[in-house]
Structure formats: C-alpha cells, structure tokens
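Sharing a structure below in structure tokens format, with a few things to ask.
With one protein chain removed, the remaining protein chains of the complex are shown where they sit.
Just so it is clear, A, B, C and D label the chains in written order, and each chain counts residues from 1 on its own.
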Amino acid sequence: MDWDWNFVWEIMPTLIQGVKITILATLLGSVLAAIVGLGIALARRSPNKALSRTVGFLAEFIRGTPLLVQLYFIFYVLPDFGILLPPLVAGVIGLGLHYGTYTAEVYRAGIDNVPRGQWEAAKACNLSATQTWTNIIIPQAIPPMIPALANYFIAMFKETPLLSAITVLELMNQAKSVANTYYRYIEPITLVGAFFLVISLFSVVLLRWLEHRYGKIER
Amino acid sequence: MTQWSGYLGLILQGALVTIELTLMGSVLALIMAFLAGMGRVSRFFALRWLATVYIEFFRGTSIFVQLFFAYFVLPLIGLELTPLQAGVLALGLNVGAYAAEVVRGAIQSVGREQYEACIALNLGRWQGMRHVILPQALLIMLPTFGNNAIELLKATSVVSLISLADLTFQAQVVRSQTGNTLVPFTTILIIYFALALIISWGVRSLERRMARGLDGVRV
Amino acid sequence: DDNKLEQLKAQGFARVAIANEPPYTAVAADGKVSGAAPDVAREVFKRLGVGDIVASISEYGAMIPGLQAGRFDVVTAGLFMKPERCAAVVYSEPVLCDAEAMLVKKGNPKGFKSYEDVAKDTSATIGAPGGGTEEKLALNAGVPRERVIVVPDGQSGLKMLQDGRIDAYSLPVLSINDLVKKANDPNLEVIAPVQGAPVYCDGAAFKKGDEALRDAFDVELAKMKKSGEFAKIIEPYGFSAAAAMSTTRDKLCAAK
Amino acid sequence: MIKVDAISKSFGSFKVLDGLSMQVMPGEKLALIGPSGSGKTTILRILMTLEKIDGGHIQIDGEQLYHMERNGQLLPADERHLTKMRQKIGMVFQLFNLFPHKCVMDNVTLAPMLTKGTPRAAAEKRAMELLDMVGMADKAKSMPAQLSGGQKQRVAIARALALSPKIMLFDEVTSALDPELVEEVLNVMRKLAAETDMTMLLVTHEMGFAHDFADRVLFFDRGRIVEEGKPDEIFRHPKQERTQGFLKKIIAAGHRV
Partner (left out) sequence: MIKVDAISKSFGSFKVLDGLSMQVMPGEKLALIGPSGSGKTTILRILMTLEKIDGGHIQIDGEQLYHMERNGQLLPADERHLTKMRQKIGMVFQLFNLFPHKCVMDNVTLAPMLTKGTPRAAAEKRAMELLDMVGMADKAKSMPAQLSGGQKQRVAIARALALSPKIMLFDEVTSALDPELVEEVLNVMRKLAAETDMTMLLVTHEMGFAHDFADRVLFFDRGRIVEEGKPDEIFRHPKQERTQGFLKKIIAAGHRV
C-alpha cells in the first residue's frame, strides 16, 4: 500500500484537533498527579499507622494494575455508584490517580535524599519543625525532583491514547476514526507516531536542560 | 442466573495469555536491554549511535502507536505477524528501550574505581565487564527491572485493542455477554495486582540471593 | 489469488473477523463463537471443504484494514454493504438484512424518529460503533462530529445511555433488541426502524484479489438459500431469510 | 554545668552507652578520645538531642534535658522544653552540614533570625563579626560549594556560635579535611578557647591538639569512660592497659601526641 500525501494533508486538521485534546489531558493530568502524589507522600509519612498503611496499599494497588482497566472502571462502573463523569474528566482523573502514585515516590525520594546531616544541623540551629521544612528541607528536595517529575509528565503524555477507550477524542481516537472512515491505517498511525516522536524528542531536550539546571545540588 | 463459572474460565484463559505475553515480552525486553544498554557504553561510535536511535525511538513513540504499527502497518510492507507476535514485539521492544537505560545507568554507576582496578590488574575490556562490572551492575539493575516487568504486565492490557484475547479483552467479552461491568473488571484488577505482587516478590527474593555477602553479613 | 481456497483447505480453517454483537456475532461463556453471520460462514466453509473457522473479535473500523493487512481471510460480522465498502473489499451475496434502530430513554424524551432529528437538536448526542454504518448515517444526516460519540461496544453504548452520557444509541434493530433483552431495563425504549434509513444487508467480505474464493462461497451460499438450510440457520436469531434473498449484491453496492 | 547521670543507649540489640556518667564544669574544655565505635559521637549527639536516650538523666545548668518537672514529677520532655534547652547548646559536625542552598552569610544569620527574631541588620552585623573571627569575612557571599573543606568548617563554627550557646560540641571537626587544611580550623578553635568562657566538648583523633587544648581528657571504650584526667596524665602516663594500647597504636601510626 502506498503512502498518499494528499490524504495526509486532508486528515491533518482532524489530527491536530486530537493533539490539542491530548495536550490538554496531559496538562490537567499532570497537575492532578502532582497534587495527588503530594497527598499520598504526606499520608504515607503520617504517624497515623492506619492512614499510612491504607494509603500505601491503595497506591500499590493502583500502581500494580493497568491504567486502561482503571479507566474502564472510572468510566463505566462509577456511574453505578452515582458518580457520572464526562469522558475527559474521567480520563484526567485516571491519569492523575495513576501517575500520582508515581509522583508520590518522587516526592518521597526527594525528601529522603536530603542528607540526614541537614535535619541534624537544623536541629542544632534550634529550628522548629515547620522552619526546618520550609527553610531547609523543601528548598533542597524540590530541584532534584524536577527532572523526575518531568519524566513522568512525558510518560503520561504517551499514555493518553488510552483515553480513546473511554471515548475521549484525543489524537489516537481521531486517527482511528479517520482510519475507520477511509479504511487506511498507514498514514494516520504513522502520523500519530510522528507526532509523539516529535513532541517526545522535544521534551527530551527540555528534560536534559532541566536535569542540567536542577539535577543536583552542589554541596 | 449468570454462568459465572464459565466466564471465570474465560478470564483465566485471558490470564494465561497475559502471563504468556508478559514472559515472552520480558525475555525480548531483557535481550534488547542488554544489547542496547551495552551498545550505549560501547567504544564504537556506530554501536552507540544505533543503540541511541533505538532507545529514543521506542521511548519517544507511544506503545499504542508501536502496537498498531506492528499490527496494521507491518503486514502492508510484507511482514506478517500474528497478534501474539505483534504484541510481544511491541511490548518487548518498548520496555527493552526503557530497560536499556537501566542497564547503561547500572554499568556506569559501578564506580570508576572498579574499572581502574580492572586495568591495574590487566584484565581485558570484556573480561572486566564480564567478571567485575556486570555482576555488580546486575544487582543495581534488578529492582528497576522488577518495575519494568510490572510496567510490561500493565502494558499488556493494551493488546486487547488489537484483539488479542488477554485478561482485559476477556473482561470485555464477559461484560458484553452478561451486561455486568463491575464484576469482570474488579476480577481482573485483582488478578493484575496479584501478578504484579508475584513479580515484585520474585525480584526481591532474587535480589536478596544475589546480595548475599555484599552487605557485610556473614553468609 | 486462485489458490486461496486450497490454502484454507490445507490449513483446515479460515480466519474470520467478528464483532461480538449479538445476534450477528457472539461469543459464548465457553468461548465458542456463534451468531448468525459466523454460523452461516462456518457451514459454507464446511461445504467448501474447510473444516472450521477461527474468529478474532475486532472493532468495525479495524475490520477492513485488518482484512487488507491479511489479519483475517473473511469478515463475517454484519458489515453492511455500502458503495465505499464494496470498493474496498469484495462481498459475497447478501446474508443478513436488518434495518437501523435507535435506543433511547423511556418515552423518547427528545422525540427522535430519524438521524436528522438528532442533528436538529443541538444538545443531543448519539452513540454508534466506530467505523460502523450508523456512525456514517448520523454524520451524513448532519450530526456534527463531536456529537457522534464513538462507542467501543454495545454494552458500553447501553451503559452510556443508561447513565445519560448519550441521548440515543444506534445499532441495527436485532442488535438493539438483543441488548435490551439482556439489560432488562424498563426505562429504555427502542425506535425501529429509524425513519429514512435504508434496510441494509451484509455479506461475507473478502480481500480484494480473493474473488475466486468469494465466487466459490457464493455458489455454496446460493445452494443453501435454495435448500432452506440458510433460513434454518439465521431465522432462530431473528433474521429474515426472505429479505436476504430478495436483493442482490449488485443492487446494494450500487445504492446511493 | 553538665551532669550526665547513668545514661544508656542502644541501637537495636547493640548497647552503645552503658550507664555512662560524667560532669562538665562551666567553661571547661573537655576532650573525648577513644577507639572507633566507643560511643564518643553518640554522647555528643545525645547532648544535642539528636538521639533519644533509653535510661538515665542529663542536667544542664540544673535543668533536666530530656525531662520536665511538673508538680514534682519527671515527665518526658516535649518539643517546647527541648527547644528551650537547645538554646544553650551548639554543635559542629564532622561533615560541616552547611545548608548548600544558602550563601555563607545566610547560613550564619538563618537561625538567629528565625529562632530569636533578630532583625536582619543586627543578625548580619553579628554574623560579620563571627565570620571575621574565623577568617571568612571575605567569603560572606560565597556558596558553600565554592569553599574548601577547611573554609566550610570555619563557617560551620561561625554558624553554631551565632546562637551564642554556652556549650559547644565538636565532633571530629578536622577529620574530613586534607592535612594541610586542618591547621586553619584548629587555629580558630584555639582562639575560641582562649577568648571565650564557653564550655567545649571535643571528640578528636588529633591527639596533639587534644593535649594542648583540653583541660581534661576522657578516654572512652565500649560505651564507658575507662580513664580520665589531665592531658599530661592521660597521654604521658596512662594507667589503664586499654588506654596504653590505644595510644601506642595511634603513635605508631605516625600521629604526634
């Protein structure tokens, strides 16, 4: 089967529509993942054993099961319990929850990687717990997290095609619908691949820069 | 009212397919990881370049695109693959690209002093790699390999989109036969989680066995 | 390629694409493939000397590309004949005929009778399988793309209607009836047939180039139609054999 | 004055301190020496409240460190009590533990501004005096990563002094430094000892310095004080066999005593 450039130009506007939704879903999903992750990380550090264990187990469960199935669950099962979400919202929640369990690990590692000596020096300087967190720990923990968080941002971007399973008209779904209409897969799928590759390569460059800029603290 | 036992059989068949995919995909991923990971640290520019292209391409494009490409586009250019082959190929190459970076990172994280000790003892490059660097790097890779394997397990769910009868697919079938969404999806979530637990347990015990003696505890 | 039939005979089975949309196609609890279309195909192939069929479930939209990519030997899934499709694949003579239906909430609150009615109501959304006839009918009737929700399978469509995510869900009459029967939900209502929508018939669809196989298929199909065996297979599923025998591929493929 | 009364401390099943008691007079300069793992660091960390104790009591200037007296009862100290007690104590660490994201000046002013509410101008004035004393005034705007080990340690000393503690704890403050850089830090400490009347507790492997610097030397072994006395007594005429053995090894290893 031959490559048809006319067809490519014909379907391009449709695919670009899809790219917009894909990017929107990624952005919203990332914001949610950043917040959910913080919640999980804090809950897991909580001295309340019941809370930290429960949240810990739930996070493990979400991390150990496929996002696709979780999306089906959110979209098709939750309505039985009276929670009816529009497709995009359901998708963003799915992405945010799933990736929140990953960002939680980033937060945890970021905090744990602040050397114990810093906590001790803060104590020797007689800083209170809050002062220690805001002045010593957080400023040192955040910069090394940035590349890791950006990494998950890119990973999430590449998982957005899953949202097509719950009728979100993102890039993959648009491509499929084009393929369904014209019975041609080669151009739409290749284009989707190209879109992903270009955006990913671009983000890899960004990521390298972030790593360079924030990757390590000089001690 | 519904013949759940029959449908359970269907889901278990799906579980077998999922396990099969995960195992075969992992083997392919492992092979690719070592080839590309060691290619990345090779002395030869061509090898380094080849490995980099492979890794960036497969990490850059989404697994869905790769899967659809393997399933729908490759046959058009004369490469016939069964759905299972297409699934294993896409999953293995995709996860292999991620794991290759793990291999590279682990090899490089074995301290420079170990390489220098090899030179001082006049070991050849391959001898040093084989007897000194890789055995140590392997231990560093293992936990991340475990995570990669779980990622692969989760990614198998997308093969349902190319009509491979895996867990997720069978859950869809059961759902459309019975009209019940909650039961099949809850069941497969639990099965996925159990499989993930088995993987991480397996990797942990392997790690413990390999780490014996390295931590100063008498064996 | 004239040897296709010989190849199938040699390997002992034919690979068919189905959709898991009862009563056209279905998968039983034990995993066995049934439904009117595969049953007809199984019988025809048996007569041609091909022992069995092996089915893979596929989305409607993926069937023709899959056929072209050599994923299946034949599509037996209620893929209705339409001029564009006739241009993409080669069809057998008609097998299953059905009109289009819409599933709506009890009392048809938006008063839909045709796809045009859906187009006119600017807040209405309609669900349909991606790449299926209904999607195209709705689009042709003027429903904008964003109000035609592509639904992966019947059960999802039913669920989305029940949950109020879509206002109507469109499938062939018999498929809708089957869904409604299983759902056992008094809050649903079927509108059948949809006004202005033609009655469609499907056929077994083969890859271009497999005309010889298709012709052989047609010969056995015609024999079965004549002997009444054909009716015996499809009528229990609710399809009318008379409807399929009253029209021809050429007519259906030429229809505008 | 510090009174340590029969404290014990275990890590898991390993008993690091075993009913240790000692007293330190106000203004006294004390050197803690002994083999690796004998608990020297641990006792300093306990005084800084970086570790909890398992048993025993510690009084500083007549006040309980780990306990509070309430209606004649001894209760475990709460955070407020600990904060109050920590004002008396400063500590300098082996690995400096400077705050890497803050410049030298901010490292020194942070604690006074946050814990005592000292206005920035006053805190910076005092910080300059201290940095001047340790010979680091010209590096006030540098980041820690730009400093050598010896310079870092001198900033760490200034930082600890900024809270004007009565008691200063030094844990092997020179052992992470290149030999050439050791002297500059020891000089600062000599000056400190000469110019202030702070109580100073010093853990060190620099026997020569311990000898010159300390009023009294404690020899630790396995979580107990095996021998104590004036530096001359301990270094020239150790009574205990264990002390003799330790010093012999250290001397053989090329350290001057």
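The definition used in the following text is that a residue touches a chain if its C-beta (ideal position, glycine included) is under 8 Å from a C-beta of that chain, and two chains touch if they have at least 3 such contacts.
Quantities reported herein were computed from a predicted structural model and do not represent experimental measurements.
In the full complex, the hidden chain is touched by chain D at residues 35-36, 178-180, 182-183, 186, 205-209, 246, 249-256. Remark: the residues of chain B touching the chain excluded from display are 111, 113-114, 116-117, 119-125, 127, 131-132, 135-136, 139, 213-219.
One rule holds in what follows: only the chains that are shown with their structure count from here on.
Central chain (C-alpha centroid nearest the global protein C-alpha centroid): A. When each chain is reduced to the average of its Cα atoms, C sits farthest from chain D. Note on interfaces A-D and A-C: more C-beta pairs are in contact across A-D.
Chain C and chain D have Cα centroids separated by 84 Å. Shared contact sites, meaning residues of chain D that touch two or more other chains, are absent. Across the assembly, chain A contributes 1, 76, 165, 185 as residues in contact with two or more other chains. If touching chains are joined by edges, the resulting network of the protein chains shown has some other shape, matching none of path, cycle, star or complete graph.
Touching chain pairs in this entry, ordered by label, are A-B, A-C, A-D, B-C.
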